[in-house]
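With one protein chain removed, the remaining protein chains of the complex are shown where they sit.
Chain nomenclature is as follows: A and B, assigned in order of appearance, with residue numbering initiated at 1 for each chain independently.
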Amino acid sequence: MTNAMELYQMLPKTNCKKCGKTSCMAFAVALMARELTPEDCPPLKEESKYKENYEKISEIFKPSEGATETGLIVHEELCFGCGNCVVACPPNVANDPYGVGSGNAPKNVNKLVLTIEDGVVKAQNLEECRRFGKNKILCNGCIVTCPVEAIEFV
Amino acid sequence: MEKNYYVCTGCGLLCDDIEVESEKDKVNKVYTACRIGVAHMKETRGEAKFLVDNKPVDEATAINEAASILKNARNPLIFGLGTSTNETQKIAIELAKKINATLDDPSSFCLGPLAEALIQDKLKTCTLDDVRNKADVIIYWGTDPSDSHPRQLSKHSYFPRGSEKQRGWEEERTAIAIDVRKSHTAKICGNYFFQIPPKGDTEFIDALIAGLSGKLPKTSYNYPPKKILELANILKGAKFGVIFVGRGLIYSLENLEPLFKLMKILNEKANFHLIPMIGNYNTMGFNENLFAETGYVNSVKFENGTVKHGPEYSIVESLKAKTVDAAIIIGSDPLSILPRSIAKNMLEIPVISLDHCETLTSKHAKVYVNTAISGVESGGTAIRMDGVKVNFEPVIETNNPSDEVILKKIMEAL
Partner (left out) sequence: MDFGSFLAAPEIKVKVITYRDIFQDKAMLENRFGEEYRNLSAVIKLDPADLKQLSVKKGETVILKNSFGRVVVKAEESGYETPHKGIAYMPKSPWSNMLVSDETGGTGVPKFKDISVTVTSAKGENVTELNF
């Protein structure tokens, strides 16, 4: 996984503000948050000297197959359906404390990020995921509780 | 809207919160159940209904053939019943009495000794609900529930919030795995995985007891004493500890003495409970039902109103010594699950197989009855691995008879 600093190193570092952000570092952070895309930096996109870096960055943020807005990918073929992630996911617990938060079937499906369907984890309501949006944090509750590597963030 | 939950009979956990979308005789979608549960609920069955010598017959012919096999046997074996309801098990016990049978279930070569000790109150135990609500130290010893009982960690032990454990697993619970290999469960336990060599459990228990008593823990395989002391300290601090015991531990011990000693000292220093990781959904039921009737949990032989007990009446020893001369196998497949060197003796005797799918055993049976899938197509009661009684309704309909119905009909035909 790339961090904002590594992204910054590949940007023009001119702080031209054409992207609407105050600095190239701020743009890197916005990229990480998936608030902006590489195309939102006109110099990077248009100037030939940045071509190589533009391609590299675009590759990183290329919408991965099956990836969701938060970058969450479920490798269905690996999933045990054990529900560890469902029960450990902080927004799941907050939104359904007596259902999935207590290890049981969902009582409030509407706001759950992770549920188990036909023995495989399913991701939805990603706006609830703590990796989503401006105040995102790099929560890894669903990853460290998985017996295999069935969930991945890209 | 009140939801309609079903019980999953895919393993000893008997998860009671499963939502199902189904038609009359088909499960289409399953919510909340694990891989195993879903595969169990969606199991498909073979075409054959009643077979004698692998040829289709009607129900009456199959029942009569089964009855005649049992009638002509001097010492028939009744075996299986781990995936049968309490009601079916009780009929099987009656049948055993009636025909002077040897009666056993897979617990005789799995966790039977542990079930017996628990039923006799020789070990402190608790329910899975207690674990969820209170447990702060959880040990998985010689067991990998992630593979065998997939929702064990999420529904009952490590991850759920409980009435006295509101702040979650990171803060309030410690999960520990002791095993000979880094299982999927051990992976989740991270730094609290203690890998020991095969057959190293007894020594590890002794070393742990030494550590708990303030002595230097020693093992012939030089397990770092510091790590054992660290473990002992965690255990000493437990307000509500639980050890989940699997076959990996039981097969490695000569007898249960080391485990009794460990539980004794753990309860002097802290508060510890033990729960067996039973595989089949109603093995505990069989052990309890037979105990209520005979005072033994498995391996019995009925003889004109008396009952004998001992390992010589287990399936393994009776097949090995060829003391049984016919067998009725209910929901089990000894030709697959026993050592071939022993199971092969079953080919020499007439076998009746009651099962919802074809198995190696059914293929070599004289009589085969394709029964309803217990817990999916037929209901009843069962005893969960922690001793809690669970009622369940069938999820879908079937024309296939339940094992309960077939056993009753065989009884009548006798």
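What we mean here is this: a contact is a pair of C-beta atoms (placed from the backbone, for glycine too) under 8 Å apart; a residue touches a chain by one contact, two chains touch by 3 or more.
What you see is a predicted model; the values in this text were computed from it and never measured.
Contact with the undisplayed chain is limited, among B:337, B:388 or B:405, to B:337.
Looking at B:17, B:65 or B:358, the residue that reaches the missing chain in the full complex is B:358.
Among the residues B:316, B:330, B:395 or B:410, only B:316 touches the chain that is left out of the figure. Only one of the listed residues, B:28, B:54, B:120 or B:195, touches the absent chain: B:195.
Against the chain not displayed here, chain B makes contact via residues 10, 34-36, 39-40, 43-44, 108-109, 144, 146-148, 150, 180-183, 195, 198-199, 247-248, 251-252, 299, 311-312, 314-317, 320, 333, 335-344, 347, 357-360, 363-364.
Throughout what follows, only the chains that are shown with their structure count from here on.
The centroid of the Cα atoms in chain A and the matching centroid in chain B are 41 Å apart.
Those residues of chain A whose C-beta lies close enough to touch chain B in the complex are 79-84, 86-88, 93, 97, 101-106, 115-120, 144-148. Considering their complex, residues 3, 5, 17-19, 29-39, 132, 146-147, 150-151, 153-156, 158-162, 168-169, 184-185, 187-188 of chain B touch chain A.
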